[in-house]
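Sharing a structure here in structure tokens format.
Heads up, one of the protein chains got dropped from this complex, but the rest are sitting where they should.
Read from first to last, the chains carry the letters A, B and C; within each, the first residue is number 1.
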Amino acid sequence: MNMDFIANNVVLKADNIVGVRGDRLLFENVNFEMSQGSVLYLQGANGTGKTTLLRMLCGLSKPYAGNISWCGENIDALAEEYYKDVLYIGHLSGIKEDLTALENLQFSIALSGKRVTEKQTAEVFNALGLSKGLNLPTRMLSQGQKRRVALARLWLQDAPLWILDEPFTALDISATERLKQKIEVFARDGGMVIMTTHQEFTLNIPKFSQLRLDENVIKKVA
Amino acid sequence: MIESNQNTTSGITHLQEEKSNVAISMSAYSVLLEILKRDIRVALRRQSDVAAVFFFFIIAASLFPLGSGTDPKLLSAMAPSVLWVTALLSCMLSLSRIFASDYADGTLEQMLLSNHPTVLIVLMKILAHWVLSGLPLVLVAPLIGLQFNLSNEQLQILAISLLMGTLALSLIGSIGAALTLGIRGAGVLIAILVLPLYIPVLVFGAGAVNAVSIGMSPNGALSLLGAVLALALVFSPLASAAALRIALE
Amino acid sequence: MHWNSISEFLAMGGYGFYVWGSFAVTFLSMTIELWLINQRRKSVTRTLEQ
Partner (left out) sequence: MEKKISINWFKYASPKTFYPLAGKIIPWCAIGAAILIAYGLYIGLIIAPTDFQQGEGYRIIFVHVPAAWFSMFLYLIMAFYAAMGLVFNAKLSYMMATAIAPTGAMFTFVALVTGSLWGKPMWGAWWVWDARLTSELILLFLYVGYFSLQAAIDDKNRADKASAVLALVGAINVPIIYFSVKWWNTLHQGSSVSLTKAPAMAAIMLQGMMVMAIGFWLYSVAVILMRVRCEILERDSKLKMF
């Protein structure tokens, strides 16, 4: 799957996605396109299916109807080819309580096929204000610290598409600010982000759009 | 962000990072090995779970003589079935360990989203479970067999049949574990789903030891057990991976 | 006609209990299954009418 697209070419495309949970219709004909450097911010009250849509976008669950394509190919057909380009952080932190923060990080980076040294992880942890928590089993850490261990992957893993489900929860102001800067740097470098959050927030980047799930309308924010 | 030196297949402009600390990329096998090592490390962090299953086997097997009297002939007659059924039950008890805790804390999702086929990941997790639940039984079963005054040759065949059998049990059992992820009362449900599927393994495994006790050669039973193991090795990871996809939808 | 009297037919050569027992179990199970489906159909149509 080679991808010689120039900067503002469509990379991720969703056409009339339908989401159903049990027998309740969550959302219908959701359409959007994303090119390099764009950030899509999903909004909607609880239960409008934000998480379901995110899980569909990262390939965990299949949409009831409609098609999601990555570089022109359906993500179902791509499977592993697509997964390696996606970094998904959901409600669950994806951290083993019995492993230390370092072991957790090294394992999740290993999953993406890269090996990371302790020095590198230590640098990222310091940047996130987690300097002392490195060798403690993560169950000792607070909820906020655990969240930061999960988010540390953004600094260490190399993936063009980030799908973040409420990344700011349980983060203090400094960590939230640091994450916002990280997303801006990532987007400016051509990365793509799809995220949901409850706090009102804006990013000063060229392609920052908002999708309100309940009204199903795409608004250019920036 | 690590600036990976070789071009990511998606060819997107490199994501520069202030300090270009280079990450060594790992071959697929080392990643799968990483999963195996990590699963074993996690299980060993909670030795009590692993030990509990191990002692269940010892205690349960020793209960039978208390129930049936100590006539050596009777004991050695029922020994293969007793040892095999208790081994089967203790393996089944620890099945939920394969996926349940990873499902609960979200690491299972991350594994499914890695760029390795789910079937291989599932196979690694099953091997990790087998190493900590099956192998210990293989080592201790001959000792327990002495209680049932089995002959040396019977003990030897018992160990061999358990070696192959416990792996088949872990493989088949993983399907039940994957199907019942996140369901209330999964513990008992796994037993109902998996025990009927365990029957061929039990029949051939215990059959091998029985064959020795009546002077026949156990090779027939052992080769059939090997055949069941081969089938389990091929089909179980496929079925488990499908069941995981369904559970995580 | 193989049998020459009803009583002989019922006795079934001494195996009466087993033969009639088996047939009774079979057709009883079938009728129970049919009855269960009817109950289910009635309850579904009732909920649908609301």
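In this section, contacts are C-beta pairs under 8 Å (C-beta built on N, C-alpha and C of every residue); 3 or more make two chains touch, one makes a residue touch a chain.
Please read these numbers as outputs of a predicted model, since none were measured by experiment.
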Listed by label, the shown chains touching the absent chain are A, B, C
Across B:L33, B:I58, B:L189 or B:L233, the one contacting the chain not displayed is B:L189
Chain B residues that touch the omitted chain in the full complex | 175, 179-180, 183-186, 189, 192-193, 195-197, 199-200, 203-204, 207, 210-211, 224, 228, 231, 235, 239, 242-243, 246-247, 249
Residues belonging to chain C that touch the chain removed from view | 1-3, 9, 12-15, 18-19, 21-23, 25-26, 29-30, 33-34, 37, 40-41, 44-45, 47-48
Sites on chain A contacted by the missing partner chain, in the whole complex = 18, 20, 22-25, 28, 65
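Here, only the chains that are shown with their structure count from here on.
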Examine which chains touch each other and state the graph shape they make (line, ring, star, complete, other).
-> other
So which chain is the furthest away from chain C, centre to centre on CA atoms?
-> A
Distance between the centres, which are taken as Cα means, of chain B and chain A, whole angstrom = 34
Note: chain C sits from chain B at a C-alpha centroid distance in Å of 46
Which bits of chain B are touching chain A when the two form their complex?
-> 1-4, 8-13, 15-16, 19, 21, 23-26, 28, 31, 34-35, 38, 41-42, 45-46, 101-102, 104-107, 109-117, 248-249
Chain B touches which residues of chain A in the complex?
-> 1-4, 7, 36, 55, 58-62, 71, 80-81, 83-86, 88, 90-99, 103, 107-117, 119-120, 123, 137, 154-158, 160, 186, 189-191
